[in-house]
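Here's the structure we're looking at; comments come further down.
Heads up, one of the protein chains got dropped from this complex, but the rest are sitting where they should.
On to subunit A.
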Amino acid sequence: MDEEEKVYHERFMREAINMAELALASDETPVGCVFVKDGEIIGRAMNETNRTLNGTRHCEFIALSQILSTHPISILRETDLYVTVEPCVMCASALRQYGIRAVYFGCWNDRFGGTGGVLNIHSDPSVDKPYPVYGGIFREEAIMLLRKFYVQENEKAPKPTQKKTRELKTDILPLDIHSPKS
């Protein structure tokens, strides 16, 4: 990826990070995304699983619902996704069924990642066209947001937690988020 391209992708990942920060401030899992067509953001969202009591309301789904309320489904074939955390298996499959053009993400998700973290739903045999994925854009920032969230949740927990777990760790290697499995 040359410098010009890098600047282009980072611009949109910054927007996705902003959505993740909004999620953190709203007590939602800090994952955010933007969908981009021809250099324009056509949808942006954060996770909303807590507010909706619906475990499927990931930011990708929310943004897709916005886009499809005004655009035809076929627009997704010329659209790229920028998301702070690797799409889960569910979202990875939805994106492939919709025919997304490419996916750019921040950190990997080794609990249910669908584009390399756990499974390879973007490229496995399927009746739908595969799509390319590019991970690691602002990876540290994406992880820091998740860490802040876990600290925040621990502080809200009714039971007193050990002081150690409440400290914000600054090294970037949490247990549940790491590089793709070989």
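As a convention for this text, a residue touches a chain if its C-beta (ideal position, glycine included) is under 8 Å from a C-beta of that chain, and two chains touch if they have at least 3 such contacts; residues count from 1.
Quick note on the criterion: contacts and distances are computed from a predicted model.
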item	value
Chain excluded from display, named as in UniProt, from "Cytidine deaminase-like protein", "Ferritin", "NADP-retinol dehydrogenase" or "Methyltransferase small domain-containing protein"	"Cytidine deaminase-like protein"
Hidden partner chain, touching residue among A:Ile41, A:Ile75 or A:Val89	A:Val89
Identified contact with the non-displayed chain, of A:Ala16, A:Val34 or A:Leu64	A:Leu64
Contact set of subunit A toward the excluded chain (per top definition)	51-56, 61-62, 64-66, 68-69, 73-74, 88-94, 97-99, 111-112, 114, 118-119, 121, 124-128
